[in-house]
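Selected chains only, in their assembly positions.
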Amino acid sequence: AEATGSANKDYLAMPSVRQYARDQGVDLSLVTPSGKHGQISKADVDSYKSGAPAASAH
Amino acid sequence: MAENVIEKDTVIIGSGPGGYVAAIRASELGQSVTVIEKSDTVGGVCLNVGCVPSKALITAGHRLQQAKDSSTYGITTSDAVIDFAKTQAWKDEKVVARMTSGVEMLLKKHHVELINGEAYLDNDSQLRVMPSGPRQFMDNGGGQTIKFKNLILATGSRPIEIRGFKFGERVIDSTGGLNLPEVPKEFVIIGGGYVGTELAGAYADLGAHVTILEGSPQIIPNFEKDMVSIVKKNLEKKGVTIITNAMAKNSEETDNGVKVTYEIDSKPTTIEADYCMVTVGRRPNTDNFGLEMTSVKTTDRGLVEVDKQGRTSVDNIWAIGDIVAGPALAHKAFFEAKTVAGAISGKNTENDYIGVPAVCFTDPELATVGITQTEAKDKGIEVNVAKFPFAGNARAVSLDAAEGFVKLIADKETGTLLGGQIVGPGASDLISELSVAVNCQLNAEDIALTIHPHPTLGEPIQEAADILIGYPTHI
C-alpha cells in the first residue's frame, strides 16, 4: 500500500503558516521559530521577511 | 462531420471526488468551468459504487445484527428478517441518489457546465466528447471538439481483472458486490484489502458465509498487525473464513454459482460459492482516453506525473485523484482538487499535507494518519510510541464496545506528533483530531493539555498523549 504519511522534520508550521510563507515567497526552513516546540508563526515569517530577529518565545 | 470547435476555459474530465470538487473550487475562484462525465450520474466511483454505497450496506449489516441480539443490555429479540431488495432500494434511493443529486445541484449552483459524454484527448490543447449514456445530447456522431485553456484530468480508476477470473454474472467486481440482488449463502472474496474486508464484514453481518482469499500473509496489509488482529478476530466471530497466503487460480461459473480454485504452497483447493468478488486492487484510468496523444508523462504504473501543485508535464494540463501518486482515496482527491483549482487561478496552493488519513470501516473501525511505528523504524526516525486501550475508556465500556486502542507516534526529541492509529469504536470520526495534530505539527503536550470531554471516545487520545509526556492517567 501507498505510504500515507511523511515526517517533515525540516521545520514545524501550521498549514495556514505554510500557505502564508508561500504567498510571501519565504522558505520556511530559513525562518527562526518562536513557538515553544519550534512552531513557526505568521509573525516569525514576517520578522524573517523584514530582516528583524524572530520574536522571542513566551 | 462538421468540424465545429468550441473553446472552453477550464475543462475537467471526470466528476468524481476529484473532478467535482475541482469544478466547485475553480468556479468559486472565478473560472468558467466545464465538466465532462461519461457516466449517467455525477460523483464518480466514490458516490456511485465506492465509499458511499459500501457504508450503507455496512450500516444495514450492523442494524441486522443489533436487531438479532441485544441480550447484553437485557433485551430479548425475536427473529429479525431482512428483505435485501428493500435494503438495496434504501441504499440506492435514500443514500446514493441523494448524494449524487446533491453534487449535481452543487455544480449547477456554481454554474458549472456539465457535459454528459466520453472525453478523448486529441493533443495538448484539444479533446473530443463522444456521446454516452442515456442522456445523450450531442448528436454529431464524431463527437464535439473542445479547445481548452486548462484541462484537469480526474478520470479515476477501475477494478483490476485477474487471470482466471473474468468478470461475468457470478465473478464480480466491487460494483457487482455492492449491487447483489440477494445476500449470498456462500460468498468468496478474492483480495482482503480494505474494500474486500469491509464488504466481507457487511455480508457476514447480513447473513452470508464469507471466505476471504488473501495472497499475502495478512488481510488489510496497510494497517499494522496489532490493529488488524483485532479485526480478524471479529471477522472470525462473525463466521468469516480467512485464508491467507492463498493464490487465486481460476473460476468456473456454474448454473447457479461459481467454483473457485486457489492454491496454498502450490496445493490446489476448490470451493463453491454463489458469487466470487474480486477486489485485488484498481488501476488508473490513463490508458483509455487518448492520453498518449498528449505530451503528459506517466509512470510505469500508469500514474500521471505531477508536481506539488498537480501540474503535469504539460503546462496547462493538471491531474488529481486516483490517477496520480498517493493513496487512492476520495479525500486525497478532494484536497488535490482544491490545490489544482487554486493553482489554475494563480494561487500559491500546494499539496503540502503531511499525512493523508485512511479509514477502514471494519468492526471495529481502523484509522491511521501520518507515520506508523513500523514506518518510523524503516525511515530511521527515533520516536516515542504510546498506546491507550479502549478498555480503560468509560464511554466505550458504556457502549459495550471496548475493544481496540489509540496509538500515538511522536518524535523522540521534540515530541512533535508524527502519526496516530486507532482501532476501536468511532475510529473513523476520532482520526480527524489526529489528522489535525499531525498536519498542524502539534506537540504531544498540546494534546495532553487540551481538555477532552468525559465520557467520550476521544479521551484515549488525550490519555495516549499523557503517556507521551510521561504522566499516564487512566493506565
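A and B are the chain letters, set down in written order, and residue numbers restart from 1 in every chain.
Everything that follows uses one rule, which is that a contact is a pair of C-beta atoms (placed from the backbone, for glycine too) under 8 Å apart; a residue touches a chain by one contact, two chains touch by 3 or more.
The structure displayed is predicted, hence computed values, not measured ones.
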Assembly formula [one copy per chain kind displayed, counts for the whole file]: A x1, B x2
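By definition in this document, only the chains that are shown with their structure count from here on.
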Separation of chain A from chain B, taking each centre as the mean of its C-alpha atoms, in whole Å: 32
Chain A to chain B touching residues, read off their complex: 1-9, 12-15, 18-19, 22-23, 36-39
List of chain B residues in touch with chain A within their complex: 193, 221-222, 325-328, 348-350, 352-358, 368-371, 375-376, 379, 381, 411, 414-416, 418-419, 438-441, 443, 445-446
